[in-house]
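Reading through the structure tokens given below for one structure.
A protein chain is absent from this complex, but the other protein chains hold their places.
Now for chain A:
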Amino acid sequence: MRFHFCGDLDCPDWVLAEISILAKLTSIKMKLLCAQVMKDMLGSGIDYEKVYKLTTDAKFELGDVKASIAALTFIFSSAAKYSVEGEALSNELQQLGLPKEHSVALCKVYEDSLGKLQEELKFKSLRLSHLESAQWRVDYVIGSSKLKELNEPAVQLRLKIRNPDTDQVEPVAFNLSADKFRVFLSELKQAQTAMEGLS
């Protein structure tokens, strides 16, 4: 069975198993649980106390709670990844066995936050490094130990680069003479025109 929200592949077995567990919740509790999971995915953190309160009525064990949060996270992130619409997602979940009210509640939460979720996923996508800030300074070198009268301008650039793995900001500083700086600037301007041609 091919599902759009799984990228036209089969739905994983563990998600199928979890759907039968999720069906045990009432649809209102389902909506609140989806809201909590969505809040977690948007970065605000999940309130486990509330989740426990919601699931104790349906007598979920600890393993069930973890599994249902994982299944909902998978469904939301996978559907956002393939940009599935709310209606289509609702249909597919009903095909998998999730009751109609639950699917509708889930898809409402999904549609409301789809834009924000996709932004968050774009932010978390793989990037090798981020440029945090760039600082510059123009110096005029009057002389040095090698030559008494130098009289040349020089540019100092300091780029702050953030490593996404360690979240540490490292400075990269270097010095440029006037000619080198002119070449550097023209190359960057060429890259900028190429980028503007695309966006």
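As a working rule, contacts are C-beta pairs under 8 Å (C-beta built on N, C-alpha and C of every residue); 3 or more make two chains touch, one makes a residue touch a chain; residues count from 1.
In this text, contacts and distances are computed from a predicted model.
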| item | value |
| --- | --- |
| Protein name (UniProt record) of the chain left out of view, among "Guanine nucleotide-binding protein subunit beta-5", "Serine/threonine-protein phosphatase 2A 55 kDa regulatory subunit B", "Immediate early response 2b" or "COMM domain-containing protein 2" | "COMM domain-containing protein 2" |
| Per the touch definition above, residue among A:D13, A:E61 or A:D165 touching the missing chain | A:D165 |
| Residues of chain A in contact with the chain not shown | 125-126, 128, 165, 187, 190-191, 194, 198 |
